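Worksheet: one structure, shown below.
With one protein chain withheld, the remaining protein chains of the complex are depicted in position.
For subunit A:
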Amino acid sequence: MFKFLLDTDTWQEIYSSIRKNKMRTAITVVGVMWGIFLLVVLLGAAKGVENNFNRLFGDFATNSVFVWAQQTSKPFKGFQEGKGLTLKMSDLESIRNEIKGLEFVVPRHQTQALTVNKFKTGNFGVFGDYPEFDKVQKRNLVYGRFINDNDIKEKKKVCVIEEEIYKQLFDKDEYPIGQYIKINDINYNVVGMYKEGQIGSGGPQGNIHIPFTTFQQVYNRGDSVGWMMITGQPGFDITQIESDVKLLLKNLHNVHPKDNRAFGSFNLGKEIAKVTGFITGMQFLTWFVGIATLIAGVFAIGNILLITVKERTKEIGIRRALGAKPWEIKRQIIMESVFLTTIAGALGIIFGGFILMIIDATLGKGDEPVLTNPTVDIPVILIAALTLVVLGTLIGLIPAQTAVSIRPIEALREE
C-alpha cells in the first residue's frame, strides 16, 4: 500500500481522471471546502466570543454572589413592612462562622465623589475595600499595589485608581504613585493604578478604591456595610450559599423568612452559566451545521466519482482485460475520493483560517472588540480532517464498487 502511494502512476491516474472533469471536480471540491470552511470559521468565531467573554468576566471569581440590604416587604415580629435594613460588620462574622464552603466574604462601601488633582477634576465612584477584594475581583495593577492590611489597620488615606481616572486627572506620562489627589477635599496618596477589564463594577469611568476602614471613618458609616461579595470554595454550590446567607441575614435582622425583597442579591455564577450555556449551544450548532455541510459535500464527491466511473467504464474494462485485479481498480477510485476530499479539506481549512485572520483584524481589534482571538484548536482541525478522510473513503467505496461490478466483457462491448 505504501509503495502504491509513492507510485507515480497512481498520481498520474488520479490527475488525469480529475483533469477530465475539471469544472465538475472544481465545483464539488468547493462543496466540501465550503463545509469545512464553515466549520472552521464558525468554531473560530464561537471561540472568539468565548474568549471575549472570559476576558470580560475573567477578573471576577465566577462562583461569587453579591448581597445587599433593602427594605422589608412583610411585617414580622411587630415590625411593619417597609423597615429599612442595613448590613453590619457583625453580619459578616455570623456568615463566616455559620455557613460552610465560603472562600471570601468581602464587605464594600461605595459612593460618588468629586475628585481633584490640581486643575483637573472628575466625579468618580469611590469604594471602600479590603485587600481580599483583589482576590475576588482581580485588579490588574499597572503601577504600585492594591490596598493592604496595614492601610486597613491604620485607616490610611491612600487610594488605588483606575487607568481611566489616571488619564483624566494626570498629565500624559506622569507617574501617579506617590502623588496626592483630593477626594471630597481630603488628600489621598495614590499607591496603585490598575487597568479595568471590559465590565466595570462601578461607574462608567472606573473606580477609586480606598481602605474600607478609611471609608467608614471619612463618610461616617459606623460599622455598617454597603454590600458584600461572597465567593464559594470550589465544589460548593453558590446558589445554595446565596439562599443560606439570605436566610441567615433575615434571621439576624428580624425579617420574615419568606420576605424575598428584604435582601437583594446578584449571583454572578448563575449569570455566567447562562452565557456559557449559550456559547456551548452555539458550538454544538456549529458542529452540527459544519458536519452536515461536510457530509453533503462528501456525497457530492461520491456522486461525481460515480459519474466519472460510468464514463470510464470502457477504460476500466480495458484495464481489467489487461490484468487489473478488482482491488486495484477499487483502491484507485477510493484514492481519488480521498485525494479530492483531502485537497478540499486542506483548502477549506486554509481559507477558513484566512477568514478568521480577517475577522480578528476587523472585529477583534480596538477598545471594545466583539471577539477575542478567534481560533480553532489543532485537535479540532485534526478531527475534522480525519473525519473528511474517513468520509471520503466510505463514500469512495460506492463508486469503487460500481466500477468493479461492471463485468469487463460488458465494459468492452463495442458500442
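Methods note: a residue touches a chain if its C-beta (ideal position, glycine included) is under 8 Å from a C-beta of that chain, and two chains touch if they have at least 3 such contacts; residues count from 1.
Following the convention adopted for this analysis, contacts and distances are computed from a predicted model.
Candidate names were "PadR family transcriptional regulator", "Sarcosine oxidase subunit gamma", "Putative ABC transport system ATP-binding protein" or "hydrogenase (acceptor)", and the UniProt protein name of the unshown chain is "Putative ABC transport system ATP-binding protein".
For the chain missing from the display, the contacting residue among A:Trp11, A:Trp327 or A:Phe354 is A:Trp327, taking the whole complex into account. In the full complex, subunit A makes contact with the omitted chain through residues 7-9, 16, 19-20, 314-315, 318-328, 404, 407-409, 412, 414.
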